[in-house]
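Only one protein chain is missing from this complex, and each of the others stays in its spot.
Note that the chains take the letters A and B in the order they are written out, and that residue 1 is the start of every chain.
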Amino acid sequence: MKDSIFSTLRQIRLLFGSLSLRDLLVNRLVLVIVVTLVVTGSVQVFASANNDGHFSGQVTNAAGEPVADATVVIQGLNIRSQTGRENTTTDENGYYEFPNQTDLLEFRIIVTKEGYESTVIRYHLYFKGQNDQIDVTLHKSE
Amino acid sequence: MSKINEKINRKDVGNVLDKIAVHRGENRVDTVRRLGYFVVALVLALLFFFPFYWLIKVAATWPSGSLYAGTPSLGLESLELYNFIRVYYEIPFPRYLFNSIVITMLAVVGSLVTNSLAAYSLTKDFVGKKVVMAFMVAALMIPYYVTVIPAFLLTNELGLLNTHLGVALPFMTFIIGTFILKNSFDAIPDSMLEAARLDGASEIYVLFGVMWRLAKPALATNVILAFIQTWNAYLWPLVVVSDRKMQPLPLALASFTTRFDGNFALQYAFAIMVLVPVVIMFLLLQKQFIRSVVQGSVKE
Partner (left out) sequence: MSIQDFPDQMRDRFPVSLSRKHRRSLIAWLGLVPALAILIAYRLIPLLWNFLLSFQNMRYTGETSWVGLENYFQLMEDPVFLDALFNTFLFLGSVPIAVTIALGLALLLNERFPGSNVFRSMFFLPYITMMVAIAVTWAYMFKSQGGVINYALQQMGLINQNISWLSDSWWARLSVIIVHVWKTTGFYLIIILAGLQNIPQEIYEVARIDGASTRQRFMYVTLPLLKPTLGVCALVGLVTSFELFDLVQVLTSGGPARSTEILITWIYKQAFEFGNFGYSAVLAIILFVIMAGGSLLGMYIQSNDYV
């Protein structure tokens, strides 16, 4: 019986002996899995490098001149609800910015200023807190 | 080629068709007929495939407000992949994917081993073989959903509710797979097995070393049938799993649909994420898939 235990072990080694490492690694399934993991990993790395949540842009009028003191409101949109609004105003060069918007994915931007039509833009990011920017063009109201 | 500027007339078309026909070894009438078949089949296949086209189109449309208007548009416009990202943030998709993968792996590996052992036993001639065969053929007639409620109670008794093993256990053997493997093992000549045994191989080695190597198509059939059965299973996991975190993909999709009722773009995006693995597997292994499914139904 001692012999049979040894012979079993020998057979198990025989069984796995013919499986070469190359067979195991280089086939279509492993390739697909590796490619998926690499793509996912690189996307994660890119996302974590850019997710400070800094959102900004410039407001100009139809002629291309910057519009100062326009009110810019940002409102996050969830599937069934909306988050609270945050607002800021553009500086003398028409730039606005919303720092620390790390929870932002889909949202609405409403830009208003006296004498212009209020503009609503619906926008989405590709991951939460992506650093991005939108430039808005205001048209004079009739 | 010097005739480019002349009008094409019927004789030219006839010449081209003749050339093609001679190349294929038949006459012109047959080629035209084949062309006709191709066109008809193309139209039918495109019509048949429409739901998949619609699935992709709706899932890739953002903003989806246009979907709730009265008239949907059939064409492709405003294509964006945003819905998939939204779904990814709303639900723990990797967790559900993991559950599905674990349950399916358990079922596939378990069914390979179990069915192989049973098929190997069935190739021998032993006391009571007729009874066992009759039992297995009779068990084929018991559809699994008739057994669902008591099986749920049994799983409860075993303490396997809400576990991967509890979901995978009934799928770890299926009679059709055993019979397919048995037919394949029967086809291996006895002389090979005798030679292996004479060389000192134990029974386990004869099964896993010799027979498995020679019956690879049947093993592939087993794997594919088990995979399809378990990956797409809805009723049994629904009964066994009540914990949200342990849900496999079909359950996750169904509960997502009821939670986000009316939000079709997101539902479609989730459905695509669920379908992609199987479609990719099918595209890579088409012939084997079709052959496995045919073998599993036509018990010759």
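We take it that contacts are C-beta pairs under 8 Å (C-beta built on N, C-alpha and C of every residue); 3 or more make two chains touch, one makes a residue touch a chain.
Quick caveat, the model's predicted, so the values are computed rather than measured.
Of B:Trp62, B:Phe84 or B:Tyr120, it is B:Tyr120 that touches the chain left out of the display.
Touching the missing chain, out of B:Asn162, B:Asn183 or B:Thr257, is residue B:Thr257.
Panel shows chain B; residues 33-35, 37-38, 40-42, 44-45, 48-49, 51-52, 54-55, 58, 67-72, 74, 113-115, 117-118, 120-122, 124-129, 132, 135-136, 139-154, 156, 169-170, 172-173, 175, 178, 203, 228, 231-232, 234-235, 238-239, 249-250, 253-254, 257, 264, 267-268, 270-271, 274-275, 278-279, 282, 286, 289-290, 293-294, 297-298 of it touch the chain omitted from the view.
Just so we're on the same page, only the chains that are shown with their structure count from here on.
Put simply, chain A touches chain B in their complex at residues 4, 7-8, 11, 14-15, 28, 32, 79, 105-106, 122, 124, 126-128.
Across the complex, chain B meets chain A through its residues 62-63, 80, 82, 85-86, 89-90, 200-202, 204-205, 208-209, 260, 263, 266, 280, 284.
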